[in-house]
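Every protein chain except one is present and positioned as in the full complex.
And then chain A:
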Amino acid sequence: MGATVEGQQDADRRLLCAVAAGDESALEGLYVRHGPALLAYAEGLLTDRHRAEETVQDTLLAVWRGADSFQGRSTVRTWLFGICRRQALRRMGVRGGPVHVPIDAAVEVAADEPGPEAVTLARADARTVAAAMRTLPAIHREVLDLAFGAGLTRDEIAVVLDVPVGTVKSRLFHARAVLARALADGTEDAPAAAQQAAGRGGRR
């Protein structure tokens, strides 16, 4: 598995070198590889598909212009998602400073024993989870998108979000807990509404 991750990163780096040399098809290659995850990530931050697409446009333009300034201190996809995040925050009107961090996200989670959330989640199907994702705060949605959508490692996520690695871990657990709570509320209070939400999520 490690070898394929390395292979993917090499492919990314080759594409970025070609972009730096002015090869538009290499930019397309990067977009094909990471576009879906970038779009989902940007949409998760902005909660708007149109603005998410514009953000990804901005990201690709920034990659085109800045490809030769990439220094290889991070992986290419970390760089991509970092740019995408900055562009999205710019669109959100956040400049420089960090996104608001809820107090519970800063608290370390005791992650030694299996929690009850796993049971709730294991019962839910993908569409229900996707619908519940929309109710999450952006700070939780983005860590889930980066971990499972983009497939970034914990270290890479830490770089993109500019937080310590331990915070990435605790945010993941918090996101899961909040999502499980939303799922549980949905199934107990109004199963019909959850179904409806799932249906909307599926059509989108």
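In the analysis below, a contact is a pair of C-beta atoms (placed from the backbone, for glycine too) under 8 Å apart; a residue touches a chain by one contact, two chains touch by 3 or more; residues count from 1.
The rule we apply is simple: contacts and distances are computed from a predicted model.
Missing chain, UniProt name from the options "Putative zinc-finger domain-containing protein", "ABC-type quaternary amine transporter", "Molybdopterin oxidoreductase family protein" or "DNA-binding domain-containing protein": "Putative zinc-finger domain-containing protein". Contact with the omitted chain, checked across A:A40, A:A67 or A:I139, is made by A:A40. Considering A:Q9, A:S74, A:T135 or A:T153, the position touching the chain not shown turns out to be A:T153 (whole complex). Listed here are the chain A residues that touch the chain not shown: 1-2, 5, 24, 27-28, 31-32, 35-40, 43-44, 53, 56-57, 60-61, 64-65, 111-115, 117-122, 124-130, 132-133, 144-145, 147-149, 151-154, 169, 172-173, 176, 179-180, 201.
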